[in-house]
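Note that one protein chain of the assembly has been removed; the remaining protein chains are unaltered in position.
Chain IDs A and B follow the sequence of writing; residue 1 opens each chain.
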Amino acid sequence: MARAVTRRRKTINTALAWGIGLLIFFPILWTILTSFKTEGDAIAYPPKFLFFDWTLENYAIVQERSDYMRYLWNSVIIAGGSTLLGILVAIPAAWSMAFVPSKRTKDILMWMLSTKMLPAVGVLYPIYLMFIQLGLLDTRIGLVIVLMLINLPIIVWMLYTYFKEIPGEILEAARMDGATLKSEILYVLTPMAIPGIASTILLNIILAWNEAFWTLNLTAAKAGPLTAFIASYSSPEGLFYAKLSAASTMAIAPILIMGWFSQKQLVRGLTFGAVK
Amino acid sequence: MATKASRSAARLMMAPAVILLLGWMLVPLIMTLWFSFRNYLPLRGGDLGFAGFDNYVRFVTSSSFWPAIVATLIIVVGALLITVIFGVLLALLLDQPMWGQGIVRILVIAPFFVMPTVSGLVWKNMFLDSVNGLFAHIWKFFGATPVEWIIHEPLLSIIVIVSWQWLPFATLILLTAIQSLDSEQLEAAEMDGAPALKRFWFIIIPHLSRAITVVILIETIFLLSIFAEIFVTTAGAFGSKTLTYLIFQRVLESQNVGLGSAGGVYAIILANIVAIFLMRIIGKNLDA
Partner (left out) sequence: MNTTMRVLLGATALCMATGMVQAETLTIATVNNGDMIRMQGYTPEFTAATGIEVNWVTLEENVLRQRVTTDITTKGGQFDIMTIGMYETPIWGKNGWLVPLNDLSAEYDVGDILPAMAGGLSYDGTLYAAPFYGESSMVMYRTDLMEKAGLEMPEAPTWDFIRQAAAAMTDRANDINGICLRGKAGWGEGGAFITAMSNSFGARWFDEEWKPTFDSEAWLNTLTFFKGMMDESGPAGYATNGFNENLSLFQQGKCGMWIDATVAASFVTNANDSTVADSVGFALAPDNGLGKRSNWLWAWALAIPAGTQKEAEAKQFIEWATSKGYIEMVAAKEGWANVPPGARISLYENPEYQAVPFAKVTLDSILSADPNSPTVDPVPYVGVQFAAIPEFAGIATDVSQEFAAAYAGQQTVEEALAKAQQIAADAMEAAGY
(Lines give C-alpha, C1' and ligand atoms only; values in the text may rest on other atoms or scores of the structure.)
Protein backbone atom coordinates (compact mmCIF):
# COMPACT_ATOMS: atom_id res chain seq x y z
CA MET A 1 0.00 0.00 0.00
CA ALA A 2 2.00 2.87 -1.34
CA ARG A 3 1.58 6.29 0.05
CA ALA A 4 0.53 8.85 -2.47
CA VAL A 5 3.50 11.03 -3.20
CA THR A 6 3.84 13.95 -5.51
CA ARG A 7 6.29 13.68 -8.32
CA ARG A 8 8.08 16.71 -6.99
CA ARG A 9 8.66 15.15 -3.61
CA LYS A 10 9.92 11.99 -5.21
CA THR A 11 12.39 14.00 -7.28
CA ILE A 12 13.69 15.77 -4.20
CA ASN A 13 14.02 12.48 -2.34
CA THR A 14 15.87 10.94 -5.22
CA ALA A 15 18.31 13.81 -5.57
CA LEU A 16 19.00 13.96 -1.86
CA ALA A 17 19.43 10.21 -1.44
CA TRP A 18 21.68 9.91 -4.47
CA GLY A 19 23.76 12.82 -3.29
CA ILE A 20 24.29 11.33 0.14
CA GLY A 21 24.80 7.86 -1.28
CA LEU A 22 27.51 9.08 -3.61
CA LEU A 23 29.13 11.05 -0.81
CA ILE A 24 29.33 7.96 1.38
CA PHE A 25 30.59 5.87 -1.49
CA PHE A 26 33.06 8.50 -2.65
CA PRO A 27 36.14 7.32 -0.69
CA ILE A 28 35.81 3.90 -2.29
CA LEU A 29 35.21 5.37 -5.72
CA TRP A 30 38.23 7.63 -5.28
CA THR A 31 40.38 4.66 -4.28
CA ILE A 32 39.29 2.74 -7.35
CA LEU A 33 39.93 5.73 -9.63
CA THR A 34 43.33 6.36 -8.07
CA SER A 35 44.31 2.77 -8.69
CA PHE A 36 44.20 3.53 -12.42
CA LYS A 37 46.39 6.63 -12.20
CA THR A 38 50.13 7.05 -12.36
CA GLU A 39 51.74 7.93 -9.04
CA GLY A 40 52.20 11.49 -10.29
CA ASP A 41 48.54 11.91 -11.20
CA ALA A 42 47.48 10.40 -7.90
CA ILE A 43 48.75 13.43 -5.97
CA ALA A 44 48.23 16.04 -8.66
CA TYR A 45 46.74 19.40 -7.76
CA PRO A 46 44.10 20.20 -8.85
CA PRO A 47 43.03 16.58 -8.41
CA LYS A 48 42.26 14.69 -11.60
CA PHE A 49 38.88 13.09 -11.47
CA LEU A 50 38.29 11.27 -14.73
CA PHE A 51 40.59 12.91 -17.24
CA PHE A 52 43.94 11.32 -16.67
CA ASP A 53 45.94 8.68 -18.50
CA TRP A 54 44.24 5.51 -17.39
CA THR A 55 46.78 2.83 -16.70
CA LEU A 56 46.84 -0.73 -15.46
CA GLU A 57 50.47 -0.60 -14.47
CA ASN A 58 49.74 -0.48 -10.72
CA TYR A 59 47.84 -3.73 -10.96
CA ALA A 60 50.66 -5.25 -12.95
CA ILE A 61 53.21 -4.16 -10.33
CA VAL A 62 51.13 -5.49 -7.46
CA GLN A 63 50.51 -8.79 -9.22
CA GLU A 64 54.18 -9.14 -10.07
CA ARG A 65 55.23 -8.51 -6.50
CA SER A 66 52.74 -10.68 -4.66
CA ASP A 67 50.79 -13.72 -5.60
CA TYR A 68 47.30 -12.26 -5.21
CA MET A 69 45.48 -15.52 -5.86
CA ARG A 70 47.17 -17.25 -2.96
CA TYR A 71 46.10 -14.52 -0.52
CA LEU A 72 42.62 -14.47 -1.99
CA TRP A 73 42.28 -18.22 -1.67
CA ASN A 74 43.43 -18.08 1.96
CA SER A 75 40.90 -15.34 2.67
CA VAL A 76 38.12 -17.38 1.12
CA ILE A 77 38.99 -20.51 3.06
CA ILE A 78 39.54 -18.76 6.37
CA ALA A 79 36.46 -16.55 6.19
CA GLY A 80 34.24 -19.28 4.77
CA GLY A 81 35.57 -22.06 6.98
CA SER A 82 35.33 -20.13 10.22
CA THR A 83 31.79 -19.04 9.40
CA LEU A 84 30.56 -22.51 8.52
CA LEU A 85 32.18 -24.05 11.58
CA GLY A 86 30.68 -21.30 13.71
CA ILE A 87 27.22 -21.92 12.26
CA LEU A 88 27.47 -25.63 13.05
CA VAL A 89 28.32 -24.93 16.66
CA ALA A 90 25.86 -22.07 17.01
CA ILE A 91 22.69 -23.59 15.57
CA PRO A 92 22.04 -26.04 18.44
CA ALA A 93 22.94 -23.42 21.02
CA ALA A 94 20.71 -20.79 19.49
CA TRP A 95 17.93 -23.32 19.09
CA SER A 96 17.93 -24.27 22.72
CA MET A 97 18.10 -20.67 23.85
CA ALA A 98 15.20 -19.71 21.66
CA PHE A 99 12.86 -22.61 22.35
CA VAL A 100 13.84 -23.79 25.78
CA PRO A 101 14.70 -20.49 27.42
CA SER A 102 15.72 -20.44 31.03
CA LYS A 103 16.24 -17.59 33.44
CA ARG A 104 19.89 -17.44 32.53
CA THR A 105 19.50 -17.39 28.76
CA LYS A 106 19.81 -13.60 28.57
CA ASP A 107 22.82 -13.63 30.87
CA ILE A 108 24.57 -16.28 28.84
CA LEU A 109 23.94 -14.31 25.67
CA MET A 110 25.28 -11.14 27.22
CA TRP A 111 28.28 -12.96 28.58
CA MET A 112 29.03 -14.39 25.16
CA LEU A 113 28.93 -10.91 23.66
CA SER A 114 31.14 -9.52 26.40
CA THR A 115 33.91 -11.97 25.48
CA LYS A 116 34.25 -9.93 22.31
CA MET A 117 35.27 -6.83 24.26
CA LEU A 118 38.64 -8.19 25.45
CA PRO A 119 41.53 -6.46 23.66
CA ALA A 120 43.15 -9.04 21.43
CA VAL A 121 46.68 -7.70 21.76
CA GLY A 122 46.68 -8.39 25.51
CA VAL A 123 46.56 -12.11 24.86
CA LEU A 124 48.84 -12.21 21.83
CA TYR A 125 51.71 -13.86 23.69
CA PRO A 126 49.61 -16.53 25.42
CA ILE A 127 47.82 -17.42 22.20
CA TYR A 128 51.05 -17.40 20.22
CA LEU A 129 52.66 -19.77 22.70
CA MET A 130 49.63 -22.05 22.57
CA PHE A 131 49.73 -22.06 18.79
CA ILE A 132 53.40 -23.07 18.84
CA GLN A 133 52.59 -25.97 21.16
CA LEU A 134 49.70 -27.09 18.98
CA GLY A 135 51.61 -26.59 15.73
CA LEU A 136 48.90 -24.26 14.46
CA LEU A 137 51.06 -21.27 13.53
CA ASP A 138 50.70 -20.22 9.92
CA THR A 139 48.00 -22.77 9.23
CA ARG A 140 44.59 -22.06 7.82
CA ILE A 141 42.96 -24.38 10.31
CA GLY A 142 44.42 -22.38 13.18
CA LEU A 143 42.95 -19.17 11.83
CA VAL A 144 39.65 -20.86 11.08
CA ILE A 145 39.42 -21.85 14.74
CA VAL A 146 40.41 -18.45 16.10
CA LEU A 147 38.08 -16.49 13.85
CA MET A 148 35.28 -18.94 14.56
CA LEU A 149 35.69 -18.29 18.28
CA ILE A 150 35.89 -14.56 17.79
CA ASN A 151 32.67 -14.38 15.83
CA LEU A 152 30.76 -17.15 17.59
CA PRO A 153 28.96 -14.78 20.00
CA ILE A 154 27.61 -12.73 17.12
CA ILE A 155 26.54 -15.84 15.26
CA VAL A 156 24.76 -17.28 18.26
CA TRP A 157 22.98 -14.05 18.95
CA MET A 158 21.85 -13.49 15.38
CA LEU A 159 20.53 -17.01 15.07
CA TYR A 160 18.85 -16.74 18.44
CA THR A 161 16.93 -13.64 17.41
CA TYR A 162 15.84 -15.43 14.26
CA PHE A 163 14.75 -18.61 15.87
CA LYS A 164 12.77 -16.63 18.39
CA GLU A 165 10.60 -15.21 15.64
CA ILE A 166 9.56 -18.69 14.57
CA PRO A 167 6.23 -19.45 16.21
CA GLY A 168 6.51 -22.23 18.75
CA GLU A 169 3.19 -23.77 17.64
CA ILE A 170 4.74 -25.11 14.49
CA LEU A 171 7.24 -27.05 16.52
CA GLU A 172 4.51 -28.29 18.80
CA ALA A 173 2.61 -29.56 15.79
CA ALA A 174 5.65 -31.31 14.45
CA ARG A 175 6.22 -32.89 17.80
CA MET A 176 2.63 -34.13 17.86
CA ASP A 177 3.25 -35.76 14.53
CA GLY A 178 6.01 -37.70 16.21
CA ALA A 179 9.02 -35.79 14.95
CA THR A 180 12.20 -36.40 16.90
CA LEU A 181 14.32 -33.56 18.10
CA LYS A 182 16.73 -34.15 15.28
CA SER A 183 14.15 -34.16 12.54
CA GLU A 184 12.45 -31.21 14.21
CA ILE A 185 15.59 -29.16 13.80
CA LEU A 186 16.50 -30.58 10.44
CA TYR A 187 13.17 -30.59 8.63
CA VAL A 188 11.01 -28.02 10.36
CA LEU A 189 13.18 -25.40 11.94
CA THR A 190 16.08 -25.11 9.55
CA PRO A 191 14.04 -24.56 6.38
CA MET A 192 12.12 -21.80 8.09
CA ALA A 193 15.30 -20.25 9.34
CA ILE A 194 17.21 -20.42 6.09
CA PRO A 195 16.95 -16.71 5.33
CA GLY A 196 18.23 -15.95 8.82
CA ILE A 197 21.05 -18.44 8.55
CA ALA A 198 22.00 -17.09 5.15
CA SER A 199 22.29 -13.54 6.40
CA THR A 200 24.20 -14.67 9.46
CA ILE A 201 26.67 -16.42 7.18
CA LEU A 202 27.05 -13.32 5.03
CA LEU A 203 27.66 -10.95 7.91
CA ASN A 204 30.20 -13.25 9.47
CA ILE A 205 32.07 -13.78 6.25
CA ILE A 206 32.46 -9.99 6.10
CA LEU A 207 33.66 -9.78 9.70
CA ALA A 208 36.12 -12.64 9.24
CA TRP A 209 37.34 -11.27 5.91
CA ASN A 210 38.22 -7.94 7.52
CA GLU A 211 39.80 -9.26 10.72
CA ALA A 212 43.33 -7.90 10.68
CA PHE A 213 44.97 -8.62 14.02
CA TRP A 214 45.07 -12.38 14.35
CA THR A 215 45.33 -12.98 10.63
CA LEU A 216 48.49 -10.86 10.54
CA ASN A 217 50.11 -12.04 13.72
CA LEU A 218 49.54 -15.77 13.43
CA THR A 219 50.60 -16.23 9.82
CA ALA A 220 53.84 -16.23 7.86
CA ALA A 221 54.24 -17.36 4.28
CA LYS A 222 51.55 -19.99 3.88
CA ALA A 223 48.27 -18.99 5.47
CA GLY A 224 48.30 -15.20 5.13
CA PRO A 225 45.02 -13.80 3.79
CA LEU A 226 44.38 -10.47 2.07
CA THR A 227 44.95 -8.47 5.25
CA ALA A 228 48.58 -9.65 5.13
CA PHE A 229 48.68 -8.75 1.43
CA ILE A 230 47.69 -5.17 2.32
CA ALA A 231 50.34 -4.97 5.04
CA SER A 232 53.06 -5.11 2.41
CA TYR A 233 51.71 -2.07 0.59
CA SER A 234 51.09 0.39 3.39
CA SER A 235 53.74 3.09 3.35
CA PRO A 236 56.76 1.74 1.50
CA GLU A 237 59.42 4.18 0.31
CA GLY A 238 58.45 6.73 -2.27
CA LEU A 239 55.13 7.59 -3.82
CA PHE A 240 52.64 4.89 -3.17
CA TYR A 241 49.07 6.21 -3.35
CA ALA A 242 48.31 4.57 -6.68
CA LYS A 243 49.87 1.22 -5.80
CA LEU A 244 48.19 1.26 -2.40
CA SER A 245 44.89 2.00 -4.11
CA ALA A 246 45.35 -0.87 -6.53
CA ALA A 247 46.19 -3.27 -3.72
CA SER A 248 43.26 -1.96 -1.67
CA THR A 249 40.89 -2.36 -4.58
CA MET A 250 42.06 -5.92 -5.09
CA ALA A 251 41.63 -6.67 -1.39
CA ILE A 252 38.11 -5.32 -1.02
CA ALA A 253 36.70 -6.11 -4.48
CA PRO A 254 35.71 -9.75 -3.83
CA ILE A 255 33.88 -9.02 -0.62
CA LEU A 256 32.30 -5.87 -2.06
CA ILE A 257 30.97 -7.78 -5.03
CA MET A 258 29.71 -10.59 -2.85
CA GLY A 259 28.06 -8.08 -0.56
CA TRP A 260 26.34 -6.28 -3.38
CA PHE A 261 24.96 -9.43 -4.93
CA SER A 262 23.61 -10.66 -1.65
CA GLN A 263 22.62 -7.38 -0.09
CA LYS A 264 18.94 -8.33 0.19
CA GLN A 265 19.77 -11.33 2.37
CA LEU A 266 22.33 -9.36 4.28
CA VAL A 267 19.91 -6.57 5.06
CA ARG A 268 17.49 -9.05 6.54
CA GLY A 269 20.24 -10.54 8.65
CA LEU A 270 21.36 -7.21 9.98
CA THR A 271 18.13 -6.73 11.87
CA PHE A 272 19.52 -8.68 14.83
CA GLY A 273 15.96 -9.16 15.99
CA ALA A 274 15.73 -5.43 16.27
CA VAL A 275 12.41 -5.47 14.50
CA LYS A 276 9.36 -6.76 16.21
CA MET B 1 5.86 -25.93 28.19
CA ALA B 2 9.23 -27.43 27.95
CA THR B 3 9.58 -30.94 29.31
CA LYS B 4 12.43 -32.09 31.45
CA ALA B 5 13.79 -34.12 28.57
CA SER B 6 13.89 -31.19 26.20
CA ARG B 7 15.54 -29.10 28.89
CA SER B 8 18.44 -31.44 29.25
CA ALA B 9 18.59 -31.81 25.48
CA ALA B 10 18.72 -28.04 25.28
CA ARG B 11 21.61 -27.92 27.67
CA LEU B 12 23.39 -30.52 25.67
CA MET B 13 22.96 -28.50 22.51
CA MET B 14 24.15 -25.36 24.13
CA ALA B 15 27.19 -27.12 25.51
CA PRO B 16 29.54 -26.96 22.51
CA ALA B 17 29.14 -23.21 22.05
CA VAL B 18 29.34 -22.47 25.75
CA ILE B 19 32.32 -24.73 26.35
CA LEU B 20 34.20 -23.35 23.37
CA LEU B 21 33.60 -19.76 24.38
CA LEU B 22 34.37 -20.54 27.98
CA GLY B 23 37.67 -22.02 26.87
CA TRP B 24 38.37 -19.13 24.54
CA MET B 25 37.66 -16.73 27.36
CA LEU B 26 39.11 -18.55 30.35
CA VAL B 27 42.39 -19.82 28.97
CA PRO B 28 43.63 -16.41 27.78
CA LEU B 29 42.05 -14.74 30.79
CA ILE B 30 43.90 -16.97 33.22
CA MET B 31 47.11 -16.55 31.28
CA THR B 32 46.63 -12.78 31.23
CA LEU B 33 46.03 -12.77 34.97
CA TRP B 34 49.10 -14.93 35.52
CA PHE B 35 51.35 -12.79 33.35
CA SER B 36 50.03 -9.61 34.94
CA PHE B 37 51.63 -10.66 38.23
CA ARG B 38 54.89 -11.66 36.58
CA ASN B 39 57.85 -9.65 35.50
CA TYR B 40 57.62 -10.97 31.95
CA LEU B 41 60.03 -9.28 29.54
CA PRO B 42 60.53 -11.35 26.37
CA LEU B 43 63.59 -9.37 25.25
CA ARG B 44 65.29 -9.87 28.60
CA GLY B 45 64.84 -13.60 28.40
CA GLY B 46 61.22 -14.12 29.42
CA ASP B 47 59.66 -14.64 32.81
CA LEU B 48 61.82 -13.01 35.46
CA GLY B 49 59.71 -13.83 38.48
CA PHE B 50 56.87 -12.59 40.62
CA ALA B 51 56.08 -8.90 40.40
CA GLY B 52 53.27 -8.48 42.90
CA PHE B 53 50.99 -5.61 42.01
CA ASP B 54 53.83 -3.60 40.44
CA ASN B 55 52.46 -3.94 36.93
CA TYR B 56 49.01 -2.82 38.00
CA VAL B 57 50.33 0.20 39.85
CA ARG B 58 52.69 1.12 37.05
CA PHE B 59 50.03 0.88 34.39
CA VAL B 60 47.60 3.16 36.24
CA THR B 61 50.16 5.69 37.37
CA SER B 62 51.57 6.10 33.87
CA SER B 63 50.77 9.55 32.53
CA SER B 64 49.09 7.91 29.54
CA PHE B 65 46.48 5.96 31.49
CA TRP B 66 43.68 8.44 32.16
CA PRO B 67 44.05 10.23 28.83
CA ALA B 68 43.72 6.80 27.20
CA ILE B 69 40.49 6.04 29.07
CA VAL B 70 39.10 9.44 28.11
CA ALA B 71 40.13 9.03 24.47
CA THR B 72 38.52 5.60 24.36
CA LEU B 73 35.24 6.93 25.69
CA ILE B 74 35.27 9.98 23.42
CA ILE B 75 35.79 7.81 20.36
CA VAL B 76 33.11 5.30 21.34
CA VAL B 77 30.53 7.93 22.30
CA GLY B 78 31.37 10.18 19.35
CA ALA B 79 31.07 7.41 16.80
CA LEU B 80 27.86 6.15 18.41
CA LEU B 81 26.28 9.60 18.30
CA ILE B 82 27.19 10.16 14.67
CA THR B 83 26.14 6.76 13.45
CA VAL B 84 22.86 6.69 15.37
CA ILE B 85 21.76 10.23 14.52
CA PHE B 86 22.78 10.12 10.89
CA GLY B 87 21.64 6.51 10.69
CA VAL B 88 18.11 7.48 11.72
CA LEU B 89 17.99 10.39 9.29
CA LEU B 90 19.43 8.34 6.45
CA ALA B 91 17.08 5.46 7.13
CA LEU B 92 14.10 7.86 7.06
CA LEU B 93 15.29 9.23 3.74
CA LEU B 94 15.88 5.82 2.21
CA ASP B 95 12.42 4.75 3.28
CA GLN B 96 10.89 7.45 1.06
CA PRO B 97 9.84 6.55 -2.44
CA MET B 98 12.51 7.39 -5.00
CA TRP B 99 14.09 6.27 -8.22
CA GLY B 100 16.95 3.82 -7.99
CA GLN B 101 16.49 2.93 -4.34
CA GLY B 102 18.36 -0.34 -4.74
CA ILE B 103 21.44 1.38 -6.15
CA VAL B 104 21.46 4.02 -3.43
CA ARG B 105 21.29 1.28 -0.85
CA ILE B 106 24.27 -0.42 -2.45
CA LEU B 107 26.23 2.84 -2.33
CA VAL B 108 25.41 3.39 1.32
CA ILE B 109 26.19 -0.15 2.39
CA ALA B 110 29.61 -0.27 0.71
CA PRO B 111 31.92 1.14 3.46
CA PHE B 112 30.95 -1.76 5.70
CA PHE B 113 32.89 -4.13 3.44
CA VAL B 114 36.15 -2.23 3.59
CA MET B 115 38.93 -3.58 5.81
CA PRO B 116 39.74 -1.25 8.72
CA THR B 117 43.38 -1.05 7.67
CA VAL B 118 42.42 -0.04 4.16
CA SER B 119 39.92 2.57 5.24
CA GLY B 120 42.43 4.01 7.71
CA LEU B 121 45.12 4.25 5.04
CA VAL B 122 42.82 5.65 2.39
CA TRP B 123 41.37 8.29 4.68
CA LYS B 124 44.69 9.32 6.11
CA ASN B 125 46.63 9.57 2.87
CA MET B 126 44.07 10.50 0.30
CA PHE B 127 41.67 12.67 2.28
CA LEU B 128 43.08 13.98 5.55
CA ASP B 129 46.70 14.55 4.49
CA SER B 130 47.40 18.27 4.85
CA VAL B 131 49.44 18.53 1.65
CA ASN B 132 48.22 15.94 -0.83
CA GLY B 133 44.85 15.04 0.67
CA LEU B 134 41.63 15.83 -1.12
CA PHE B 135 40.36 17.93 1.79
CA ALA B 136 43.51 20.04 1.58
CA HIS B 137 42.84 20.52 -2.14
CA ILE B 138 39.28 21.63 -1.42
CA TRP B 139 40.40 24.02 1.31
CA LYS B 140 43.03 25.46 -1.02
CA PHE B 141 40.48 25.81 -3.79
CA PHE B 142 38.41 28.07 -1.53
CA GLY B 143 41.49 29.97 -0.50
CA ALA B 144 41.63 28.59 3.02
CA THR B 145 44.66 27.16 4.78
CA PRO B 146 44.40 23.35 4.77
CA VAL B 147 43.65 21.92 8.20
CA GLU B 148 46.16 19.50 9.67
CA TRP B 149 43.48 17.02 10.66
CA ILE B 150 45.70 14.30 12.09
CA ILE B 151 47.53 16.82 14.30
CA HIS B 152 44.85 19.18 15.45
CA GLU B 153 41.77 16.99 15.32
CA PRO B 154 43.13 13.49 15.85
CA LEU B 155 40.12 12.19 17.75
CA LEU B 156 37.70 13.76 15.30
CA SER B 157 39.63 12.20 12.42
CA ILE B 158 39.40 8.77 13.97
CA ILE B 159 35.73 9.25 14.83
CA VAL B 160 35.01 10.23 11.23
CA ILE B 161 36.79 7.18 9.85
CA VAL B 162 35.12 4.81 12.27
CA SER B 163 31.71 6.40 11.76
CA TRP B 164 32.08 6.07 8.03
CA GLN B 165 32.66 2.35 8.49
CA TRP B 166 29.75 1.82 10.87
CA LEU B 167 27.13 4.19 9.46
CA PRO B 168 25.98 1.59 6.90
CA PHE B 169 25.41 -0.94 9.64
CA ALA B 170 23.32 1.47 11.70
CA THR B 171 21.39 2.69 8.67
CA LEU B 172 20.46 -0.78 7.52
CA ILE B 173 19.17 -1.95 10.87
CA LEU B 174 17.23 1.24 11.37
CA LEU B 175 15.88 1.08 7.84
CA THR B 176 14.54 -2.42 8.38
CA ALA B 177 12.93 -1.25 11.58
CA ILE B 178 11.31 1.75 9.91
CA GLN B 179 9.98 -0.40 7.12
CA SER B 180 8.15 -2.47 9.68
CA LEU B 181 6.40 0.59 11.05
CA ASP B 182 2.70 0.48 10.56
CA SER B 183 2.13 3.13 7.94
CA GLU B 184 -1.55 3.42 8.74
CA GLN B 185 -0.65 4.75 12.13
CA LEU B 186 1.53 7.38 10.50
CA GLU B 187 -1.09 8.31 7.98
CA ALA B 188 -3.69 8.66 10.68
CA ALA B 189 -1.40 10.99 12.55
CA GLU B 190 -0.73 12.89 9.37
CA MET B 191 -4.44 13.34 8.74
CA ASP B 192 -4.94 14.47 12.30
CA GLY B 193 -2.65 17.31 11.33
CA ALA B 194 0.26 16.28 13.52
CA PRO B 195 3.33 18.15 12.23
CA ALA B 196 6.22 16.13 10.83
CA LEU B 197 8.47 16.78 13.78
CA LYS B 198 5.87 15.55 16.21
CA ARG B 199 5.23 12.43 14.18
CA PHE B 200 8.95 11.78 14.14
CA TRP B 201 9.35 12.25 17.86
CA PHE B 202 6.26 10.45 19.16
CA ILE B 203 5.75 7.67 16.67
CA ILE B 204 8.96 6.91 14.81
CA ILE B 205 11.53 7.29 17.57
CA PRO B 206 9.69 5.07 20.09
CA HIS B 207 9.26 2.50 17.38
CA LEU B 208 12.99 2.59 16.66
CA SER B 209 14.14 2.38 20.25
CA ARG B 210 14.70 -1.35 20.06
CA ALA B 211 16.69 -1.11 16.87
CA ILE B 212 18.77 1.76 18.29
CA THR B 213 19.51 -0.40 21.30
CA VAL B 214 20.84 -3.13 19.10
CA VAL B 215 22.97 -0.70 17.11
CA ILE B 216 24.49 0.75 20.27
CA LEU B 217 25.17 -2.65 21.77
CA ILE B 218 26.85 -4.20 18.74
CA GLU B 219 28.80 -1.08 17.82
CA THR B 220 30.10 -0.59 21.35
CA ILE B 221 31.49 -4.10 21.30
CA PHE B 222 33.45 -3.37 18.17
CA LEU B 223 34.37 0.24 18.93
CA LEU B 224 35.92 -0.51 22.31
CA SER B 225 38.63 -2.49 20.60
CA ILE B 226 39.34 -0.47 17.45
CA PHE B 227 42.99 -0.58 16.65
CA ALA B 228 43.89 -0.52 12.97
CA GLU B 229 42.32 2.90 12.41
CA ILE B 230 44.60 4.42 15.05
CA PHE B 231 47.66 2.41 14.13
CA VAL B 232 47.75 3.63 10.54
CA THR B 233 46.65 7.24 11.13
CA THR B 234 48.08 8.85 14.27
CA ALA B 235 50.00 5.87 15.68
CA GLY B 236 48.84 7.00 19.10
CA ALA B 237 50.28 10.52 18.94
CA PHE B 238 48.51 13.79 19.76
CA GLY B 239 46.37 12.32 22.50
CA SER B 240 44.66 9.68 20.39
CA LYS B 241 45.92 6.73 22.37
CA THR B 242 43.05 4.48 23.44
CA LEU B 243 43.29 1.84 26.12
CA THR B 244 43.62 -0.89 23.49
CA TYR B 245 46.40 1.07 21.82
CA LEU B 246 48.20 1.65 25.10
CA ILE B 247 48.18 -2.08 25.79
CA PHE B 248 49.50 -2.69 22.29
CA GLN B 249 52.37 -0.30 22.98
CA ARG B 250 53.22 -1.98 26.26
CA VAL B 251 53.11 -5.49 24.86
CA LEU B 252 54.62 -5.09 21.43
CA GLU B 253 56.61 -1.87 21.43
CA SER B 254 57.97 -1.93 24.98
CA GLN B 255 57.95 -5.73 24.98
CA ASN B 256 56.70 -5.75 28.55
CA VAL B 257 54.11 -8.51 28.60
CA GLY B 258 53.53 -8.28 32.35
CA LEU B 259 52.69 -4.59 32.16
CA GLY B 260 50.56 -5.09 29.07
CA SER B 261 48.71 -7.94 30.75
CA ALA B 262 47.90 -5.72 33.70
CA GLY B 263 46.54 -3.26 31.14
CA GLY B 264 44.55 -6.10 29.64
CA VAL B 265 42.95 -6.77 33.02
CA TYR B 266 41.98 -3.09 33.26
CA ALA B 267 40.51 -3.27 29.78
CA ILE B 268 38.45 -6.27 30.82
CA ILE B 269 37.20 -4.32 33.83
CA LEU B 270 36.33 -1.35 31.63
CA ALA B 271 34.53 -3.61 29.16
CA ASN B 272 32.49 -5.09 31.97
CA ILE B 273 31.60 -1.70 33.39
CA VAL B 274 30.43 -0.63 29.98
CA ALA B 275 28.55 -3.90 29.51
CA ILE B 276 26.75 -3.57 32.87
CA PHE B 277 25.99 0.06 32.11
CA LEU B 278 24.58 -0.90 28.72
CA MET B 279 22.48 -3.67 30.23
CA ARG B 280 21.05 -1.37 32.86
CA ILE B 281 20.24 1.43 30.50
CA ILE B 282 19.08 -0.41 27.47
CA GLY B 283 19.02 -4.10 28.24
CA LYS B 284 15.33 -3.88 29.06
CA ASN B 285 14.65 -2.85 25.52
CA LEU B 286 15.86 -6.22 24.35
CA ASP B 287 13.18 -8.11 26.21
CA ALA B 288 9.53 -7.84 25.28
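What we mean here is this: a residue touches a chain if its C-beta (ideal position, glycine included) is under 8 Å from a C-beta of that chain, and two chains touch if they have at least 3 such contacts.
None of the values given here were measured: they were computed from a predicted structure.
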| item | value |
| --- | --- |
| Interface partners of the hidden chain - shown chains only, full complex considered | A, B |
| From A:132, A:194 or A:257, residue that would touch the chain that is not displayed | A:132 |
| Listed residues B:38, B:105, B:207 or B:250, member touching the removed chain | B:250 |
| Touch residues of subunit B, complete complex, unshown partner | 41-46, 54, 58, 62-64, 130-132, 145-146, 148, 150-152, 231, 234-239, 241, 249-250, 252-256, 259 |
| Subunit A, residues in touch with the chain not shown (by the definition above) | 39, 43, 64-66, 124-125, 128-129, 131-132, 137-138, 216-217, 220-222, 224, 228, 231-240 |
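Keep this in mind: only the chains that are shown with their structure count from here on.
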| item | value |
| --- | --- |
| For subunit A paired with subunit B, centre-to-centre distance based on mean C-alpha positions, whole Å | 16 |
| Residues of subunit A defined as touching subunit B within the complex | 1-3, 5, 9-10, 13-14, 16-18, 20-22, 24-25, 27-28, 30-31, 34, 43, 45-47, 89-90, 92-93, 95-97, 99-100, 102, 106, 108, 110, 112-127, 130, 149, 152-154, 156, 181, 206, 209-210, 212-213, 226-227, 230-231, 234-235, 241, 244-245, 248, 251-252, 255-256, 259-260, 263, 266-268, 270-276 |
| For the subunit B and subunit A complex, residues of the former touching the latter | 2, 6-7, 9-14, 16-18, 20-21, 24-25, 27-29, 31-32, 35, 40, 42, 90, 93-94, 96-101, 103-119, 121-123, 125-127, 132, 134, 137, 140-141, 164, 167-169, 172-173, 175-177, 180, 183, 187, 210-211, 213-215, 217-218, 221-222, 224-225, 227-228, 232, 243-244, 247-248, 251-252, 257, 260-261, 263-264, 267-268, 271-272, 274-275, 279, 283, 286-288 |
